[in-house]
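For this view, one protein chain was removed and the others were kept in their places.
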Amino acid sequence: MPLRLVPRLAPSRLALYGAPLLAVAATVVFGYVLFLAIGRDPLTALHAYFIAPVNSRFGLSEWLLTALPLTLIGLGLAVGFRANVWNIGAEGQLLLGAIGGGAVALALWREGVPGTFLLVCIAGALAGMAWAAIPAFLRTRFNANEILTSLMLIYVADQLLGYLVHGALRNPQGFGFPESRLFSAEAIMPNLLSGTRLHVGWLLVPLAVLAMWFLMSRTVTGFRLQVSGEAAGAAAYAGFSQKRMVWLSFLLTGGLAGVVGAMEVAGPVGQLLPEISPGYGFAAIIVAFLGRLSPVGVLLAAHLLALILIGGENVQMLGVPVAVAQLFQGVLLVALLASDVLVRYRVVRLGRLGRGSA
Amino acid sequence: MDSATISEPRPATSGGAEAPPRLRVESVTKQYPGCLANDDVSLSVEGGEILALLGENGAGKSTLVKVMYGLVAPDAGTIFIDGREVAITSPAEARAAGIGIVFQHFSLFESLTVAENISLGLDNAADRRDLGRRIREIGARYGMALDPGRHVADLSVGERQQVEIVRCLLQDPAILIFDEPTSVLTPQAIEGLFDTLRRLRAEGRAVVFISHKLEEIRALCDRATVLRGGRVVGTVEVAATSVNDLARMMIGRDMPAFGSDHAGKPAGEALAVRNLSLSPADPHGTALDDLTLVARGGEILGIAGIAGNGQEELLAVLSGERPVADPGAVLLNGRQVGRLGPGARRRLGLGFVPGERLGRGAVPPMSLSENGFLTAHWRLPLARRGIISPRRRAAFADRVIDEFRVATRSRATAAQALSGGNLQRFIVGREILAGPSALIVAYPTWGVDVAAVAAIHAALVALRDAGAAVVVMSEDLDELLALSDRMAVLCRGRLSAPMRVRDCTPERLGLLMSGATPLETADAA
Partner (left out) sequence: MIDTALVLAILVSALRTATPLIFAALGELVVEKSGCVNLGVEGMMLVGAVAGFAIGLTTGNFALAFLVGALAGAALSLVYGVLVLFLMVNQYAAGLALTILGGGASAFWGQRWQGQNMRGLQPVEMPGLSQLPVVGSVFTRLDIMVYVALAAAALIAWALLRTRLGLVLRAVGENHDSAHALGFSVIRVRFAAIAFGGAMAGIGGAYLSCVITPLWIEGMTAGRGWIAVALVVFATWKPGRVVLGAWLFGLVSVMQIHGQGLGLAVPSHILAMLPYLVTILVLVLISRDATRIRLAAPGSLGKAFRPTA
């Protein structure tokens, strides 16, 4: 092999920020080739994918609206991944948030209490945390792998939602369709920008980014989380409880995913449906990695992923399968992981070190 | 390339004939990024001879071994066997050329049996036939009794080494390389190994014995090639060279005089364990068996023993990483701390330098500032109400760097960028500047340069003289004898009663370490 990886003594700053850009560039190139291969004009298609959807005031607001869940969940996941806690089940926690928030909205359907939407969000957060507590408990108490348990719980949550909208929470006047009644006006997230669907929940974005920055860079708890993730041996040696980190990571992400779920049903949708999320919980995993597990990085990455999701919808008009969005996500994540090697290693050509006589 | 013609060992070259040496290494150079590991290194060894390859940690011995075994491609250099140039680019080629090796860190597989382990090292299917019988035969011939069906996980360290040796001998190599084979053995096991090595020499094989222990080289070897900083300093006849001369060649000056000339009298009990029995957390671990330990303020208590006799378990109990059910089983300054974790014990005045520096004593990619904060924040006011004070954190790291002369560009440097010796200075300094009344130190100078060894020893002595209790755990008897006031031996999870150092002889310690002498444990009254 002519090339060899040599570990760096300190991570490369340039590569740290350059690698995500490289990955994005690689994904765009992939898109170009893909569109060419399926007989679409690549530039038209790329324009339809990445530019056209956000080329208007409404488009921009939809972009922010899609980036909202990705940012919030991505921030939670970033904290967890920093602590080496692998919560892959944010999608399920989101669904439980939708169920919890939806149940409160439906329970208060007739009451007309002002500010019900706040209760809806709180209920969503609690429900998401409760769902996240299951893998946390199984991991800390029984040592069960949290990746597998949190993932299995997505499917359970999905069935639970299906069960409820087919049964207890179904709209009695809905002709048997599997959906709840429409929430009352008090339970709907107040609008933030007239003429758009952007709601006040978006205000959580800057708040959460700031809070996460403070947690990770200024608090002892944030420091402990990072030590746990970087070197479990050092964390044990320094007396940081691994279990507490697992709990913290899960509850934080569960709470954020739960709020997101509640805001989805109390926001643009306005009722409980069997399908709530276009895979926000999975896309947020990519957001966390692409954003280098840092708050501002997550914010930027969430907007890129939001663009990929929206664009996927938009290119359907060109007869491109909507699954192209998921394909792009996969390519982006693979490209990102591959370019990450530059952060930790230098690529050296054999012979530059001097092979002597050879 | 035909390198497989060397098959059977010849008798030692008799005088007169100008036969080439069995193995000759000519001008090997190997550059790693930032480090010239081997610089124009040459050596030769005859059949029927034991050659010592002598050098400090980091002198380039391991790199040279890897080159000779085909694990590392040198940038330049040639290897000759019986005068013919051979190209060795893989371990299989080295074995085919008649070179066998016994590694310092054994290349064994714990979950596999002895026979399976040995089979993995044999390249020819013919060699693997009837393996069990041949393992017993070879073992009997060289004085090693091995059961081919046992799992390696159940073997002692000495037995594991025998597996490596038998694996090597089954291929009937003309040249054997032993990489620091004695570092994990008891004095008695070392004698057994030396008998085996002498038999190999008598059969006319060429043996390369790698070590930094001068007495062993004096007792065993014919000639010694000394490496320092990647270069050959010289090759000498061992019988004609004094230990001091060897030492001077190895480290470039006289042996630094260690030793604590201790006069003060110890104060009260600072750290104690009382009659503790504990099953191991790790399935391959060792249970602690009615263990009692008392360290008094103003003394250094040395704990000797071979790895795997309960060291990890004892350290975890002392540091609080493994809390115990009985609060009174561990006492710190008279307080019952058995159920407390490491953080709470640190607040009460405990310090701990672990054996593993990167990944345990320090977080590799984090800065020295953060690594200082890692444990010091328990005892020093570096954070308030859970919020870190970056200024105080930086000031503490600077103090450690300054007072313990840690060579680093700044406190922002990552721990993993420091050399072993410098990082150890930082960790020891961090623990000492937190002001402990009892400090536990595990393997303080493992893989550390001579200057850092002296500095670390001096710091430990100064801490003792200031009245703290210091518990030093080490596998290096010389270090313990030089540093300790009292010593105890850990064997199979039991700790002997402490002895004054002047009553300790290597023989007595060796018998205790191997379990040949029943331990007299301390009275826990």
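The first chain written gets the first letter, and so on, giving A and B; residue counts start at 1 in each chain.
We adopt the following convention: a contact is a pair of C-beta atoms (placed from the backbone, for glycine too) under 8 Å apart; a residue touches a chain by one contact, two chains touch by 3 or more.
None of these values were measured; they are calculated from a predicted model.
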Note = Across A:148, A:192, A:205 or A:220, the one contacting the chain not displayed is A:148
Of A:50, A:131, A:183 or A:289, the one touching the omitted chain in the full complex = A:289
Inquiry  = Using the document's contact rule, name the residues of chain A that touch the chain not shown here.
reply    = 4-5, 7, 86, 88, 138, 142-145, 147-149, 151-156, 159-160, 162-163, 166-167, 282, 285-286, 289, 321, 323-331, 333-334, 337-338, 340-341, 344-345
Message = To test your reading of the contact rule: which positions on chain B touch the chain that is missing from view?
response = 70-73, 90-92, 95, 103, 105-112, 116, 119-121, 125, 282-283
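We adopt the following convention: only the chains that are shown with their structure count from here on.
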Message = Taking the mean of the C-alpha atoms as each chain's centre, how many Å separate chain A from chain B?
response = 47
Remark   = chain A partner, complex, touching residues on chain B are 29, 31, 33, 74-77, 319-321, 341-346, 352, 354, 356, 359-366, 370, 373-375, 377-378, 383, 386-388, 413-414, 416-417
Message = With touch defined as at the start, can you tell me which chain A residues reach chain B in the complex?
response = 6, 9-11, 218-221, 223, 226-227, 230-231, 233-234, 236-241, 348, 353-358
